[in-house]
Every structure is written in C-alpha cells, then in structure tokens.
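A single structure is presented below for examination.
Complex shown without one protein chain; remaining protein chains in place.
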Amino acid sequence: MAETLLQLEDLRTQFFTGRGVVRAVDGVTLHVDAGETLGVVGESGCGKTITALSILRLVPEPGRIVSGRIIFRGQDVTKMDDDEIRQFRGNDVAMIFQDPMTSMNPVTKVGFQIEEAMTAHERFTERLAKGRVIELLKKVRVPAAESRVKDYPHQFSGGMRQRAMIAMGLSNEPALLIADEPTTALDVTVQAQIIQLMKQLNRELGTAMMLITHNMALVASLCQRVVVMYAGRIVEEGPVDQIFRSPQHPYTWSLLRSVPRVDEARKDRLVSIRGLPPDLLNPPPGCKFHPRCPFVVDRCKIEEPPLGEVAAEQLARCWVLMRNVKDEDVAAAKSSALSLDAAKKLKAPAGGDAGR
Amino acid sequence: MATAIGVAQQVDWDVQEQTGLWKDAWVRFRRNRLAVIGLCIVTLFIILALGARFPTTPGGLWKIVHLAQDPLQQDVTNSVAPPSLQHFFGTDALGRDVFSRVLYGASISLSIGIIVQILILIVGGTIGMVSGYFGGWIDNLLMRFTDIMYAFPDLLLVLVFVAAFSNGPRLLTIFVAIALVNWVGLARLVRGQVLSIKEKEFVEAAKMTGTSPFKLIIKHLVPNSLGPVIVTLTFGIPAAIFTEAALSFLGIGIRPPEPSWGVMIEDGYGAIFADQGLVIFPSIAVALTMLSFTFIGDGLRDALDPRMKR
Partner (left out) sequence: MQAAEKTPGTAIKADPVLLRVQNVYKYFPLQGFGSGGLSVRAVDGVDLEIRRGEALGLVGESGCGKSTLARLITALLPVTAGSIIFDGQDITKLRGAKLRRMRRKMQMIFQDPFASLDPRMTVGDILMEPLDNFKIGSGRERTQRVQELLRLVGLNPNFNNRYPHEFSGGQRQRIGIARALAVNPSFIVCDEAVSALDVSIAAQIINLLQDLQREFNLTYLFIAHDLAVVRHLSDRVAVMYLGKVVETAGRNDIYDNSQHPYTKALLSSIPVPDPEVERQRAPILLKGEIPSPVNPPSGCRFHPRCPIARAPGICSEVEPPLEPHGAVDQEAACHFAGQA
C-alpha cells in the first residue's frame, strides 16, 4: 500500500489583475503516491504550471493561493511559515523547469550551483557537497563529470544542461520531483535519453514524479496515472492505460486524436478542437469545455458537471461521456472538409498568374 | 448539415478586445501622474512661447492682452524694480520687464530644444538606419566616423564651432553646433534597434512578400524602432536647452538684447546681490522645463515598453 506523499484538496489559485480575477487553478484535487509518476496534461492556460508553482508556494504576483489545502506527508504546505517552506522547497519537493538555460545562473559554474542547492539546506557540509556533486552528475550520465563541474552553463549542450538540472533537483533526495515540460526544448534523440534517465532514476531512487506536459506521448511513456486539466480544473483522471484506451471526456478524446502518431500511416484527418481556449477572465457558463465540445448537449451549457467515477479508478467531468456518444456523431467529429465556396471564389486576379 | 464546412466550421469569430497600439500607450502614459504634469507644464510653456512671438509685434499676443510687455523695451528709470502688478517678475538692470523676457526666452529655449532634436533625428537617425540595415563596410565606415565624433568633448566642440562661425546667424549656428555634437547617441541607438529588428521573422516575411529594401525600412524598420527613439529625443530636449543656457551664460550663445534664459541668467548674475529674482526666475524656468521633459520622457519610456505582446 503506497504512501500518499502529496494531497491537493480543492486548491484554488487566482490572479488579481487590473482586468479582473483569473481563476487559474479552480478547485483541483489530486494526489501523488510515493514512487509513482503522475502525468498532468493540458494545453497552455489550463493551470498545470500554476498548480505546480502553488505546491511550492512560488506563485508569482499578482497571484495567490486563495483556498484549499496542500498536504505533504501530513503537513499543510499552505500553512507553513517561512523557515518551514524553505526547508520544504528543494528538499522534500524539488522542481525542474522547461528551459534549463534560463533556470541556471549563467555566471557561476555548474558544479557550484549544484553544491549550493545542497549546502543551502545544510544537509551536507561543503566538502561532502563537492564530492556528491560529481556523484550526482555521474548518476545523471554526464560524461567526464569530474571536469564538467568546472564548466559554465553555456558550455553544456541543451541535453547536458537538463541533466544538470535534474541532478540539482535530486541533490537533496526529495521525495517528489516536479518536472515542468522537461523535454520540450530538447532534440528527439536527447529527449529519448532523458526519458530513459528518468525511468532509471525512478527505479533506482524511488523518487515520485509529477510530470507536467502537453505531450501525450511522453505521458504514455513515463506515467502510471494521468490527470487532464482544462480551464483550471481536472476534467479526467485515471490509470494511463485506461485513459488512453477509453478516454471518457470529449476533451481527452479530442486531444488524443489530434496528435499524429509516428507509427501509423496517415489517416485522412486529425481531429481538431474548434474555437479557442477559454478566456479565464470570463469563462463560459456550465461546463467550461462546452463551446468547443463536439458532443455538447443542452445541460452542458447550464450546469457544470462534477467529477464522477466512470470506471474503476477513472474519473471524468462530463454529462455525456464518450461511451454514450453515438457512432455517427463520433464519425462526424472526425471529418471535415475545406469550405469549397470560399475556395472557388478565389480565382487568380488579373495581375497575371506567374508560374502555376 | 451533411457538408461539414470544415475550415469554416472552425472559423474564429471571437478575438480579444480591440485596442490600437498608440491608444494603449496613451492610456499607460496617462496613468503616470508626473508625466501628465510634465506634459501640462510643457504645453503651457509652448502656449506662452507662441503667444510671446505671434503676432510678430513686440510682446506678441500677451502684450495685446495686457499680460506682458515688449521684452526689449528699456526703462532705466525703473531698473531693478521688485515684482509688482505691472511687472510680475520685476525689472532688470535696464528696466526691462523680466516676465515678458522669460516668456520670450521660452520660445528660444523650446525652439532650440525641438529643432535640435529634429536635426539629430535626421542626421543620426539616417546614419544609424543605413548603417544598421546595410551592414558590411558601410556600417564599418559610418560607425568609425561616429566613434570619432563621439570622442570629441561635447561642450568644447560647441564652443569651437560657435566661435568659428561667430559672424554668421547666431541662432542657426547654435542649432547646428548642438546637433552636431549630439547625434551620435541616437545613431547608435537606431543602429542597435535596426540590427535587432532586421533579424525578426516579420522582416524576413516582408522580404518574402517581395518588399524592396527601401519599403522595408520605411514600413517595417522605422515604425518598430520609434519607441526608444521617441524617448531618447524627449530626453534630449532638456539637454539641448541646458546647453544653450550654458552657452549664453558663457557669453557665446544668443546675442543680447535677445532674451534667452541663459542670457538672462548671465545678466542677472551681475546684479545678484541687488535683486536675486533676476537670476531665480529664468533659472526656475529652465529647471521646470527640463524637469517636465524628463518626466514626459520617463512616462513615454514606460508607456512604449515593447512588452506589449501577449
């Protein structure tokens, strides 16, 4: 029975801007167990990064956590005082970001920065820290670690930098590592190496991980459970196999079908979600996804559905649910064609028709 | 609806609220209280200056409405008089009304400030633009030339220039002298702007649409570099005003009896123990004008901050 490391209960983080209140995280309840990798999926603006920042209480102005609890090993993070939170950050929970170039100090040596992460928490003396840095870099498979500690960030390639960031994140042996789009800025082959590394580290160290990404393939590769976010809320969650095989929320379904797969020959069309992501200052009534949903019914426009259990360990926030949608409607959602009218009107105008 | 109109189905009819870029900047400018105050003061001075020069009779509009007098009219019987209802700021050693002279001086200082910046914009702006856009040996040549100009001590060069042309039209000489010395900063700024904008994708995109280099500069490079240029020019105005005042104080600026503020301060300096007002009023005028332009410049810099994209 795995221990629950982190429990978020109805977390709400809002931004108080000049134009109104943005409900970036609007009632998120999730948990991460020891040793597991949880995927938090969604597109830009869904609130996944702010959720992570809230956990570490690093929400930038003008945002703040307005309500809810964040419980880490029995302690409520929202109620920690300054000393406790400093102890918590980097030590119990560490975070690595998308762009390693901007997360590292360009004018200090890489080795020193990792050392700093350790000595700041006073768990290691300077001497011990120095030794451990090399160990850590080896653990993240940085070649020639002994000489690389003296290098500056710009002397590292993108993949190396990300490994150094991971080393920094792991330096204090946190129970939970939050990774925000850790591979987006990296080449494909480097990404594969980092994925491999993360799997290995998870096996060797037992560190739990919360992987925030919009890349469904990454989630399929690394995670055991998935949480899908939209407009600041969780719209679906469950074990990764179930979510991929039978997603119940139309957003999840659309998302999975809008990603081309490298192992499949071309299908005719990708499913695309019409419209734009919701304006968080003025969200639509009822279900936040309804203006874009291909299977919307009247109830969706008025009442927001609760997160309900749709299968063993799988929850979805939807009145309709994919399994209740008729096959013809699904087929219709998958197809679309160019507006032939507009295209027909576009004759080459009388300026000549060079080169066609 | 058998024919799903695919793309049209995804027609995006909604967009965020409409704002013009300059309107946006104006709203932000308005929020800066000091900048607005500065703008009001400058506007006031401009009105006063215009009224002091037009219509072109001595004393201009203000004399006609009995607010001021002929700034050149002497009245030795009433010299160094304290402020009164006829002479708001008193009179100077030759009995001339200080208030009218201050108003007239405003026209000189403002015209120097503004015209010098226009000259700087033309010279420095063109050099920077050409240098930045064409690069290569043109850039090298122009920038080395700029470096040489930059190496000369400013005030010294102005003094030398004015002295060399001491027989010519004095005001024009001063315009040219101050502009000559100060265009370098703007040239460098414009060049830097052009270098960074030149690499942006929308410039590449414009090239792809067949835009000629000339049109590229006018339609794309110029509008996008305006922000920092406007701010620099605004900050340059008080510098030019001060330089003129300094020149006049040193006796090689505007020739008397034309009352520029610098001339008035120099005159008043001689009688400083008799009547401090003779120095104080023009000094306050200079200081207030410079401060106001500086506030405006600050406000503009924040308002035109290029972090306008979402």
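The letters A and B name the chains in turn, as written, and every chain counts its residues from 1.
Basically, a contact is a pair of C-beta atoms (placed from the backbone, for glycine too) under 8 Å apart; a residue touches a chain by one contact, two chains touch by 3 or more.
The model shown is predicted, which means the values in this text are computed figures rather than measured ones.
Contact with the chain that does not appear here is found for just one residue of A:T13, A:S103, A:S254 or A:Q314, A:S254.
In the complete complex, the hidden chain is touched by one of B:T57, B:S84 or B:S212, namely B:S212. Touching the chain that is not shown, out of A:T17, A:N105 or A:S157: A:S157 (per the contact rule at the top). Although one chain is hidden here, its contacts on chain A can still be listed: residues 43-44, 143, 157-160, 187-193, 195-196, 214-221, 240-241, 244, 254-256, 258-267, 269-274, 276-277, 336-340, 342-343, 345-346, 348-351, 353-356.
Against the chain not displayed here, chain B makes contact via residues 6-8, 10-13, 15-21, 200-202, 204-212, 215, 219-220, 223-224, 308-310.
By our rule, only the chains that are shown with their structure count from here on.
Remark: chain A and chain B have CA centroids separated by 51 Å (rounded to whole angstrom).
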